[in-house]
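Chains shown are a subset, placed as in the full complex.
Naming follows writing order (A, B, C and D), and every chain is counted from residue 1.
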Amino acid sequence: MSFSHEIEKTVERALAEDLAWGDITTQSLVPPELTGQGTLLVKARGVLAGMEIAALVFRKVDPDVELEIRVRDGERVEPGTAAGVARGRVRSLLMAERTALNFLSRLSGIATETSRYVEAVAGTGCVIADTRKTAPGLRLLDKAAVRAGGGKNHRSHLGDGILIKDNHWQALRLQGLSLEEGIRRVRAEAHHLLKIEVEVKNLVEAEEAVRAGADWLLLDNMTPEAMEHVVKALRGKVRFEASGGIDLSTVRRVADTGVDVISVGALTHSPRALDISLELEY
Amino acid sequence: MSFSHEIEKTVERALAEDLAWGDITTQSLVPPELTGQGTLLVKARGVLAGMEIAALVFRKVDPDVELEIRVRDGERVEPGTAAGVARGRVRSLLMAERTALNFLSRLSGIATETSRYVEAVAGTGCVIADTRKTAPGLRLLDKAAVRAGGGKNHRSHLGDGILIKDNHWQALRLQGLSLEEGIRRVRAEAHHLLKIEVEVKNLVEAEEAVRAGADWLLLDNMTPEAMEHVVKALRGKVRFEASGGIDLSTVRRVADTGVDVISVGALTHSPRALDISLELEY
Amino acid sequence: MSFSHEIEKTVERALAEDLAWGDITTQSLVPPELTGQGTLLVKARGVLAGMEIAALVFRKVDPDVELEIRVRDGERVEPGTAAGVARGRVRSLLMAERTALNFLSRLSGIATETSRYVEAVAGTGCVIADTRKTAPGLRLLDKAAVRAGGGKNHRSHLGDGILIKDNHWQALRLQGLSLEEGIRRVRAEAHHLLKIEVEVKNLVEAEEAVRAGADWLLLDNMTPEAMEHVVKALRGKVRFEASGGIDLSTVRRVADTGVDVISVGALTHSPRALDISLELEY
Amino acid sequence: MSFSHEIEKTVERALAEDLAWGDITTQSLVPPELTGQGTLLVKARGVLAGMEIAALVFRKVDPDVELEIRVRDGERVEPGTAAGVARGRVRSLLMAERTALNFLSRLSGIATETSRYVEAVAGTGCVIADTRKTAPGLRLLDKAAVRAGGGKNHRSHLGDGILIKDNHWQALRLQGLSLEEGIRRVRAEAHHLLKIEVEVKNLVEAEEAVRAGADWLLLDNMTPEAMEHVVKALRGKVRFEASGGIDLSTVRRVADTGVDVISVGALTHSPRALDISLELEY
């Protein structure tokens, strides 16, 4: 994980949502000196992500609570796996519980879903990537979870990658400009270490994009057959990303077309939380 | 929606994730003076939520962009519904698009899922409630989306509701204290307008909780039969919430037990994003 | 005290007001290596509150300064009591002094004033509560000080308690709605663990409120006689809070009417600071 | 008032305390389209301060609410004075009410108390000043209220004024340094537009301070007789501030000693809130 300051703020915000006005129940009933331990118990098969974040949650609630991490991000878990054990004041464990689990179950859900796609394309050489369809405020963490699941990140935001979509191309046409001129312009603006990807819908557009200097083509919402057609025609001259409505049932077929990357919005926009609970003993 | 300052900060953070370093592609290719309109096109059946947030996203990116809201939060939509139309600089529409859709599709996904549960229990008098299992940083919005879907909110955080869970009860026992004494203590700490709910696992615990003065019982992870048993025994003396592993296939059966509220974590921890896109014309 | 992040920010803001541009006098005249100790000397009779905050102030200015707390929040103090001793660099003690004392003397002033009211009603079973009339930005701390003084908190903010005031009732009338319908509506909106309090001015309104389902009545600005009248008529059906212009000279009389809670704005809107100083030795 | 950004944040924080989770009662019962007006009704004799802040509170809750200011900060008010009228959605008026009044009644309380001291010394040429004993987080506003009451501000914080207190002098002695050397050192550190004040307890110290180059003397906790003695001996060579346990009953006597400034901590550490309410009509 990168420079932790941004992530600390994300964790502090999440805790503020739940604890800014205290935990009346716990503070009334659980004496501060009572200590114990809580086991992060996984209840479903999957891939773990977010253990460092969960540890940070516990530490922020109470610097004396230590989370022993037994399963690292990216490792597979089964129902019954004890992913970690937090030890300290029971009061603090109870107050941190929900926020820690909210991070952990969402991020593990993303990692788990990603790993399913990665398995589905195993052996094809094709990689699974995420998109910018992340939960607002959680992009850094959502994308780390995709990596934990064996996927790859696409660009982080609109400033660190160039993707000329149909709307941009349309804007060029309205100005009477060719795609080649567009690529020249964006190369002049962007820093020199960025490649250029162009969204295309068919072979004609794909060929124009390659002539104009595209490094990558985004084959958006095309049938596997159409993708295959484009890939065969242009292999070696450009590289290929596929996207658009691809799910677990179709991803293998798409990977078999020879595309290099398949990006899947559902990894981060619709992950099912992995069922994990905190089992307390004291 | 409540005092908008918190929500503005949530939107600003989401925009900062995507746009802090600009949108190189759009800023290079789309001239600032080009104007047009973008239609928020719904592609699946569901219930809308988050339109005001989407409007705020557009306005934050460009105060001159106005989103005409055609479908209000809580209304049903079908594939093809134009939920709203944003008008202004194409550049701004493109830069705001992803962030607006990320909010709108998550929140509408929550509203849609909620509405399914609400329909499933229609006529029983039972209400569907959310939990604190929200995406970190989005609690206020996730909970508004549940209301848009016809559900009810449970407590917002650990400070505005009293819920004595098994771990609290266990802490009482360790101190040699009765539940009644625990309820007395929490009533002394909490403000006088809060009711007290106690989590129970069977009739014995339920009866003890009622004797101790509980206003509500949380029947957690019980079978419908066991719930029915408790509800029949204690109806009129207390009210009942059911939770724990209840899904669309079982929710009606649970509602038929006579419980007053069913809380469902999946509404907010695992919603499927509603498919909505921005169709630009210019 | 609850999750400390909010409180840390409050302390940091207070320190920034006083120290953002340094302390020219101290930094010019007191060598960094000079160490000593400062005693928090109480100069008036009262009840202490805010010791943990004072400790936090010293620690924020200099992590090496430790405040030994000798008197806990809620304990009585007399002129001459040494509430605590801070040890470390004299420079840091001088720089933290004013901010630590500003917190401590305000909060102890609130606790002291509260304790006077609590004593005045001793034996009646009536409790003294605060209001939302706190110093802007200090609600969490002001309310903790009330608890330290033996009082009880009322709701924390407009979102964690339902209080139907005359203006709300008036709004219902303008819409042609009964109070009963109003209570139904607010119950539908609010989470199920919140009770409902209704402000009334006489027995007629009180009876209507009880019929409509109020859990609590707020007897606002009524004479003790009128309160007595209402309490006698409705005891057992509802509970009673008194408020409005009640001071130390009248609070006992009000408590004797049989109300359950008396809320007093003056506890937090007009507390006299408790006189406390930092006596340095080195 | 100065650059409003700091003040806006203070207002936003105060609103967040009260409204971050909404106002369930008002939002359930008062329809958004209902409009009306609320009069800021003063109920006690005093001096007003904080009207611009109150206006800002209303505007932050709802940009469509306008507060017509009828009495400016610094003007006298009597019971029954209508200080201002806010017009707009009743819902917004109710949601902003408490926060607006919390600012207005505290700040007017400070202005009123200040005006009493100012009147008490009228004709002596002596001015009344505040101290750094302000409510944490409210220094800028508390000090503006003192000005509204006819008082003068002392330094704002530890960085914009030099005050050599007994503890600093003591630190000099421990280092074997004279006060003169101390003044030389602090002049070398501080910018050239700052004068130097030295706290003294008797004539011997006062004479030493004047010889060492002090511009002002702080006569701290001295009897009026002792002050008179010092003032007579040193008039013309230095100027004089008195402080320490001076209240309304003694302030005139102190002013008559010939001191130039009397600083009073109670103005800001223990003001009684001025009783002001919002009377709604709709």
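Here is the rule we go by: contacts are C-beta pairs under 8 Å (C-beta built on N, C-alpha and C of every residue); 3 or more make two chains touch, one makes a residue touch a chain.
Keep in mind it's a predicted model, so treat the numbers as computed, not measured.
**Student:** Quick one: how many copies does the complete complex have, if 4 are shown in place?
**Tutor:** 6
The working rule: only the chains that are shown with their structure count from here on.
**Student:** Please state whether the interface between chain A and chain C is built from the same residues or different ones, using more than half shared residue numbers as the mark of same.
**Tutor:** Different, since most residue numbers here occur in only one copy.
**Student:** Please work out the Cα centroid separation of chain A and chain C, and write it as a whole number of Å.
**Tutor:** Roughly 45 Å separates the two chain centres.
**Student:** Report the inter-chain centroid distance for chain B and chain C in whole angstrom, where each centroid is the mean of the CA atoms.
**Tutor:** 32
**Student:** Just give me the whole-number Å value for how far the CA centre of chain A lies from that of chain B.
**Tutor:** The separation of the two C-alpha centroids amounts to 22 Å.
**Student:** Got the chain B residues that touch at least 2 other chains?
**Tutor:** Answer for chain B, listing residues that touch two or more other chains: 2, 140, 156-157, 159-160, 162-163, 188-189, 194.
**Student:** Taking touching chains as linked, do they make an open path (line), a single closed cycle (ring), a hub with spokes (star), an all-linked set (complete), or other?
**Tutor:** Shape = other; not a path, cycle, star or full graph.
**Student:** By the touch definition up top, name every chain pair that qualifies.
**Tutor:** By the stated definition, chains touch in these pairs: A-B, A-C, B-C, B-D, C-D.
**Student:** Where on chain B is chain C touching in the complex?
**Tutor:** Where chain B meets chain C, its residues are 2, 129, 152-156, 159-163, 188-189, 191-197, 215-216, 239, 241, 260-261.
**Student:** Given the complex with chain A, which residues does chain C contribute to the contact?
**Tutor:** Going through chain C, the ones touching chain A are 1-3, 5-6, 140, 156-157, 160.
**Student:** Chain A touches which residues of chain B in the complex?
**Tutor:** Touching chain A from chain B are residues 10-11, 13-14, 17-31, 34, 90, 94-95, 98-99, 101-103, 105-106, 109, 132-140, 157-160, 162-165, 167-168, 170-172, 174-175, 182, 185-186, 188-190, 194, 265-266, 269-273, 280, 282.
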